[in-house]
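The other protein chains are all here in position, but one chain of the complex has been omitted.
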Amino acid sequence: MNARRLRVSAIAAAVAATGLLAAAPALVARESSHGSIERGRYLVYAGDCAACHTDERGQLFAGGRPIPTPFGTIYSTNITPDPETGIGNWTSDDFYRAMHEGVAPGDRRLYPAFPYPWYTKLTRADVDDIRAYLSTLPAVKQANKPSELPWPFSMREVMAGWNALYFKQGTFKPNPQKSAEWNLGAYLVEGAGHCGSCHSPKNFAGAPKRDKAFQGGYGEHWYATSLGGDLHDGLGQWSVDDIVRYLKTGANARAAAFGPMAEVVHDSTQHLDADDLHAIAVYLKDLPPHETGTRSASANNGNNVDHDRLARGRGVYVDDCAGCHMDNGEGIPGVFPPLKGNSVVQAQDPETVVHIVLSGEKTAVTRENPTGLAMPAFDWKLDDQAIADLVTYLRNDWGNHGAPVDRDKVASTRSTIVAARTR
Amino acid sequence: MATKLPPVDVVLVGFGWTASILGQELTDAGLQVLALERGSFRDTVPDFATTQIQDELRYAVRNELFEEPERETLTFRNSADQTALPMRHLGSFKPAAGAGGAGVHWNGQNWRFLPTDFMMRSHTEQRYGKRFIPEDMTIQDWGVTYDELEPFYDRFEYLCGISGQAGNLNGAIHDGGNPFEGPRKRAFPLPPLARSYGTVLFDKAAKEAGYKPFPCPAANTSKPYKNIYGVQMGECTYCGFCEWFGCGNYSKSSPQTTIFPVLLEKDNFELRTHMSVTKVLLDSSGKRATGVIYVDPQGREFEQPADLVILTAFAQHNVHLLLLSGIGKPYDPTSGQGVVGRNYAYQITSSVDVFLNEIVNPFMGAGALGQAIDEFNGDNFDHGPQKFVGGGYIALWTTGGRPILQHHLPKDAPKWGSGWKKAMADNYLRTVSIATHGSVMSYRDAYLDLDPTYRDEYGNPLLRLTFDFHDNEHRMSDFLTDKAAGIAKAMKARDIHVKQRKGHYTIVPYQTTHNTGGAIMGTDPRTSVVNSYLQSWDVPNLFVVGSCAFPQNAGYNPTGTVGALAYWAANAIRTQYLKKQGPLVSA
Partner (left out) sequence: MSFVPSRRRLLKAALVPSAATVVPLRFVPSAAAESVAAPGQFPFFTAVEFTFVEAAVARLIPNDELGPGAKEAGVATFIDRQLAGPYGRAATWYMRGPWRDGTKEQGYQLRLTPAQLYRTAIADVDAWCSNQKQRPFAEQDAAAQDTLLHGLESGDVKLARAPAKDFFQMLLQNTVEGFLADPLYGGNRGFAGWKLIGFPGPRYNYVAEIQQYGKRYKMPTVGLLGRDGSRTRES
């Protein structure tokens, strides 16, 4: 990982060393004549605000989208400039307080489904720019929907306690021992990008475990793989260019974005400049390999996986998957993701790969990759045992390693999907 | 009373290949385009998913992806002294319904016509004399040349990612390709597909017989391919379920796999499905189209105004609409006057089944995986001694081995009983078939008009088809069949079964969906419906695009030429018509 650190120019390194970078890390190409609105627009892409603050058939940024949390559903709010139902009447201090402290006007505490624990890192200048852009949107009159959280979570005062325990408020502080580019990447990932809100494991209270940052977590019924350096279920095999390509186009030779991540790529990362994406990649490649607690030496060579299961799983694979993912599991790079060496397939929690076998998915649609190739659903065709056998096989052939998957895991994933669909 | 809707720049009637091409090209030119499709929207996932698409009964036998005669059909008779009766269920040809049209379910056999094909009348007269052409054979020159169409053939091929081997590059003949093809400017976008055993055996036998076989150009991708619009396609895996089925892994060229991802996202494009266009509206002068009438699933009528109306439905449906709308003078076979419905043509096919000793695994295949010879197509050979006009290619296709419809049994095999079982067991894995694919000329007595008796669900008269094979076609087809039998014999099989096309044209067994003519293009409004740019002579803001434009049919599958004509028309609209909206050719 150290070898991957980018060599920055001497001047930038010197600047970093003096800590003068403590002010807003320069986002590439933003110091333009367009000023703060254009910069704000870009930051809104980076923060992926539109995804949550726009309902499926609703108007842009007018809120109303249901956000599932482990504690119940909350609805995103209207952040258009409407004075009654939106944030038109907020001052810039109000807006900054919401982003930085998680508190809305009237001392109303926000739930961390709104990722203020990450947005807290944004500088005041950046937050002001975001506000400047949002103020240019058409005002939409749409009242906010009340959240559907059971007591006591319905009481926002509860958040005071949660914040006290789990929320570390504060603007991003560059690490003087890292390059300017690394710091830029850190600012984007830990701040606007709020990647940890899915990719970090959370505790029982739904707070991210800081000591296990980016080691895999859950987002909207999907398991988001570790972004750490593990070779099997992290980014250990990915190059910086792989990461950049993935974020820009939705696919690379190793993987394709689908589910919520396809949305992230479509709404957010495909709009970021190559240099910013490169900085993100540099930062991510510097994450250490994580502890793979359930992985043991014996699982690593598949010895404790039943051979009959593997044979049955292989049968399902040849019958149902080889048409796209090919006989050797290598798919077509950039088109149908390889399953060989795939970090989603080998993830500690196989929830995502089970989910996608059940429901199918469409890959990200981006400017560079407009096709939106899709995988069909197999829920009607394969029963729980067949999928369990299949996924166990996928996790243990072609050099892959992963714990076997049992039928109950498939059954529970199936019912989660059904429940989400019938909402 | 039809509800009048806000106007659009362009309305496209039907949403298959030609509509997708014109939609893409005209939206790129900044126009606001609306496509009206009477069928449903369909896409690779979920409609053609690998999980369920290889279902022969559902798609090939019960015809799930095709038009339902209950909703749209025609009446048929061989000759005018008969009463035409409805085609009550699909048989000889199977038009599509739904987004993507026949582009979804075709095999992907993609050809260019020969340079001489476009000059059928003048070339034939010049080489063989005026009297070589029978008096009732109404063949014509197209009004466009191969050279003019070449860049547009190229564009369609690079849209699709055609897999093939060039035989004529800028006049230089290259081994391994079709030595008879018209000159192409550059190679195919993809190399040929992998060879199946059947095509290898044919190749060997054809060479021994002195011919120059070559891999058939295929709209099945031999490699992953990103096309001219940046749309990504997969790679064919030879699943053997091409024709009648959608492709589940993005490796058959269709509007879905080549155009939809970019077209459907555009702000200036809209698609309305389940809307049936029943009429093109004209203003009081009769020289200007004002829009179309369409009917929704509830039976409510809507008037859709548009500046430019383009008929992009399947061939004969375009003709039907012209007749129902009173556009152009309907053809009268007795007087020979009139143009709409004139010069209907089709394809004449035959085959030779070859029963080998070797296992050839017919179920491994692709829709356009074949090896062909073109020595007997077009005017590639001297017709003088033959005394017929036309020709066709001879090919061994290995498109699949679907059990119900794609098994071949020797001539004397019992039709049922234990003898049938034995014949099936002995032959299924070891049989290939050589196909001849012959041209059909146009004739005075082959035409489309409106039926006097039978009506559709809207109360409109059905289209009536009057058509039969003539002596010319039979002689030509027998000639090809004979040549095919020669190659079959050289394959040293256990047995061969020569199946000539005999007797009258029948609407019952499937042959091809290569219906052509009825709204033909030409240089003279007295003998054509549209001009060289597929613009209506009568109504300059109406274009009619499809194989209905062919003055007669050639000895190749039509889609490549249909695609080229669509690009050619789109180009004419963009570069000429939009500047000055009027006739592009003076009558």
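Read from first to last, the chains carry the letters A and B; within each, the first residue is number 1.
Note that a contact is a pair of C-beta atoms (placed from the backbone, for glycine too) under 8 Å apart; a residue touches a chain by one contact, two chains touch by 3 or more.
Everything numeric in this text was worked out from a predicted model, so none of it was measured.
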Hidden partner chain, touching residue among A:A104, A:L310 or A:A386: A:A386
Among B:T27, B:T44, B:S163 or B:S196, the residue in touch with the chain that has been omitted: B:S196
Residue touching the undisplayed chain, where the options are B:D9, B:D28 or B:D55: B:D55
Among B:N170, B:S418 or B:S586, residue touching the chain not depicted: B:S418
Absent chain, residues of chain B that touch it: 50-52, 54-57, 61-63, 68-70, 73, 76-78, 82-83, 85-89, 91, 194-197, 200, 237-241, 248-249, 358-361, 363-365, 401, 403-404, 407, 415-418, 420-422, 424-425, 428-429, 453-455, 504-508
Touching residues (missing chain, whole complex) on chain A: 315, 318-319, 322-324, 326-327, 381-382, 386
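Convention: only the chains that are shown with their structure count from here on.
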Chain A-touching residues of chain B, taken from the complex the two chains share: 43-46, 49-52, 224, 229-232, 234-235, 237, 239, 248-250, 261-262, 265
Residues of chain A touching chain B in the complex: 320, 322-324, 326, 332, 334-336, 360, 362, 365, 368-378, 381
